[in-house]
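Written out below as structure tokens is the structure these notes cover.
What you see is the complex with one protein chain gone and the rest in place.
The first chain written gets the first letter, and so on, giving A and B; residue counts start at 1 in each chain.
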Amino acid sequence: MNLTLFGFILANLFRRKARTLLTLASLAAGFLLFGLLQAVQLAFDRGVELSGDDRLITQGRYSFTEILPIGYRAQIAAVPGVELVTHAQWFGGYYQKQSNFFPNFAVDPESYLDMYPEFLISPEARAAFIATRDGAVAGRSLAARFNWKIGDRIPIMATIWPRAGGALDWSFQLVGLFEGRDETARSQEGMLLFHHDYFDEARQFAKGTTGIYIVRIAGPELADRVAAEIDRRFRNSPNETKTGPEKAFNQSFIKQIGDIEAIIAIVLSAVFFTLLLLTANTMSQAVRERTAELAILKTIGFSGRRVLGMVLAEALLLCLIGALAGLGLTALIMPGLAAAVAAWFPGLGLVTATWIEGLAIAALLAAAIGLPPAIAASRLTIVAALARRIA
Amino acid sequence: MIGPLRRMLAVARLGLMTIPERLGTSLVIVVGIAGVVAMLVAMLAMADGFRQTLASTGKPERVIVVRGGSDNELSSSLSREQVDIVTQTAGIRRDATGRPLASPELYFLAELLSRGERNPSNVPVRAVGEMAFALRPELRIVEGRRFQPGTREVMVGRAAAGQFENTGLGDLLPIRDGDWRVVGIFATGGDVHESELWVDAPQVQAILKRSGSSSVTAVLDSAAGFADFAARLAGDPRLTVKVQRQNEYYAGQSAALNAFIKGLGYTITAIMAIGAVFAALNTMYSAVAARRVEIATLRALGFGGGAVAGGVLLEALLLAAVGALAGMSVAWLAFNGMTVSTLNFQTFSQVAFAFRVTPGALLQGAGGALAIGLFGGLLPAWRAARAPLTGALRAG
Partner (left out) sequence: MNDNEQQPLIRLRGVGKTYRRGREAIEVLKNLDLDITCGDFLALMGPSGSGKTTLLNLLGGLDHPDAGTIEIGGARLDRMSDADMTRWRAAHVGFIFQFYNLMPVLNARQNVELPLLLTRLGAGERRRRAMIALDLVGLAERAEHKPRELSGGQEQRVAIARAIVADPDLLVCDEPTGDLDRATADEILGLLQILNREHGKTVIMVTHDPQASKFARRIVHIDKGVLQAAAEAS
């Protein structure tokens, strides 16, 4: 092997194989955790990312659980700047057992699918959904979770909406599947949609209402004006409304679960602080052991800056290998993990941004642990270091 | 048994005496383990605190009746007739004037702003009559007064008052059909009601044009009478309702989030623990390397391999114990009693709870720490016991 500066640095890094490998293993564990927690954060964010800038949500003034008259649809559609209106009612049903939770909504099929082009559905399935009164469409991952096939009758138990007469068992005919256009939209594949008209006719109470309206506007810059105008039209009615961007609506749910971002940040800072101490110890040990060698390098003409660079490069190499191992491990287990938890927690994934952030953190870590010993090494006075060796 | 043990202690003590010389390395095992323990204890304290807050709500002799098929009050609705039938069912305790201690209550959501937040949070509102107070003697007013029946006045639970804007006496809150005036702050011993807003039920029913309720909470003659009472409701053909003991109902609401927090907590700490084992291995290997000459000398003096290995292991376990104590202290000081609030997935509403560091959590933390110490110490101990004597002695 030819001698190169890189080869020399690498050889120095692995001089104490056991120590370096153990340190790398700790680093890898830390970055695995980083990869997984970033995936969790991402999954939470995806619902928000999905929100369109040109979509507004109109809900009851006091709570999104209030019901609004179905007649509002036409009135909202008449507001200047509004391009499309659809509506959705949270159904809150479950399949077989209550713990089999998944989102399900009563919607107006045609306008809902028009509203969300990010959900891809075949023209046949779309036509069948619109045409079939008790028809339903499921996201691909939901159908896979319960092994539903097109044509199946899906029994759904209601928790909020009994049928007329009080019975809670509903049933829908699965006429098609939809899938997400991209990674973000795929996080919504755990959803079931069925006909509002069928639902409204069969339910026990609150007929002629829906939960929320989703409004597409001509451009994001119209959002404030259109929202204000919609709410103005229903002011002082028994069903006042509150309209805002879809993003804010989705965000408020995530926010309410807790400050996920803060919790993850706390966990990760604890992890990285520990790693910092651990690798700093490894690095300073490695440099301390080599004081005499570093003095020799300087004696034969390696400049202080070059020695600084070599020690820093060694720290960087240590941290980068650890980070790559940890993130690589994340990438390895992510597909299986994401598939396993997709039903309860869709949208897990390892994205490029996480790789970049992880490597950036590794570089910062390297600077933090490498700089003190590197500076010490570069300032090493040859005479003193050699004298110590001989003494 | 005494002999080997004493030798082990002697080796360990020698090891501990040299720790100041390799403080940095020894700190690695301590900090690594402290991090794991602090994380585990904090996550468990969160899960335990949440469960405790919900589970402490209610008493076994109290029951809550919701519509069959609903697992919570938010999705439940009972008609006026059903409410009357439930209220008149035998087995419910009666007050001095002979009225059943049963409270039909309406449960719905309002949106308030958390302090420092721009997005509104869902806050549960409970609309009650006077019976609600009669069957919850633990409720006390900490500020102001109760609402006047027939008015748009609201009492705010102590936890909600601490969390949301405009919850001081005299403030106005948008609940339904305009603003309601805050007239009191109440406490219920730290349970889930403290995250609620209480208002007058007839007033709400008038506004919503609803005559029914979400649920009926009642006090039974005795806790033992539950089965009979439940059977009576089940046997009534006019009803399809679900009855649960109040404490079990609330404990059930915590199950999902509790399992989520614990699952996440165990996963995170398991990965951290693996990292910490490697760190511990590093510490103990370098401890053994640093003490190579000393260990060889001990061996030459006649200390057995077992005593040397035991001594090294003991040192690892002691360092682990220090880490465990540090981690527990951090978790305790930073988190115990800290109040946070989260979304109760069952009712889409905010519930405030306090972290609770329980003995069980501490015990798990200690167990984890010792396991890490053990795994981190075993191989280096083995190496110490097996190290060749001659080379090490000459190097000295």
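Please note the rule applied: a contact is a pair of C-beta atoms (placed from the backbone, for glycine too) under 8 Å apart; a residue touches a chain by one contact, two chains touch by 3 or more.
Keep in mind that this is a model prediction, so the values were computed, not measured.
Chemist: Where does the absent chain make contact, in terms of the chains shown?
Modeler: So, taking every chain into account, the missing one touches A.
Chemist: Which one touches the absent chain: A:Ile67, A:Ala248, A:Ala292 or A:Ala376?
Modeler: Candidates A:Ile67, A:Ala248, A:Ala292 or A:Ala376; residue touching the omitted chain: A:Ala292.
Chemist: Tell me where the left-out chain touches chain A, residue by residue.
Modeler: Interface residues of chain A facing the absent chain: 1-5, 7-8, 11-12, 15, 292-293, 296-304, 382-383, 386-387, 389-390.
The rule is simple: only the chains that are shown with their structure count from here on.
Chemist: Taking each chain's centre as the mean of its CA atoms, how far is chain A from chain B in angstrom?
Modeler: Roughly 25 Å separates the two chain centres.
Chemist: Spell out the part of chain B that touches chain A in their complex, as residue ranges.
Modeler: 24-25, 27-28, 31-32, 35, 38-39, 67-71, 74-75, 77, 108-111, 117, 119-122, 174-176, 240, 256, 264, 267-268, 271-272, 274-276, 278-279, 281-282, 285-286, 340-343, 348, 350
Chemist: Using the touch definition from the top, list the residues of chain A that touch chain B in their complex.
Modeler: 18-19, 22-23, 25-30, 32-33, 36-37, 40, 61-65, 92, 98-99, 157-160, 162, 166, 168, 205, 248, 251-253, 255-258, 267, 270-271, 273-275, 277-278, 281-282, 284-285
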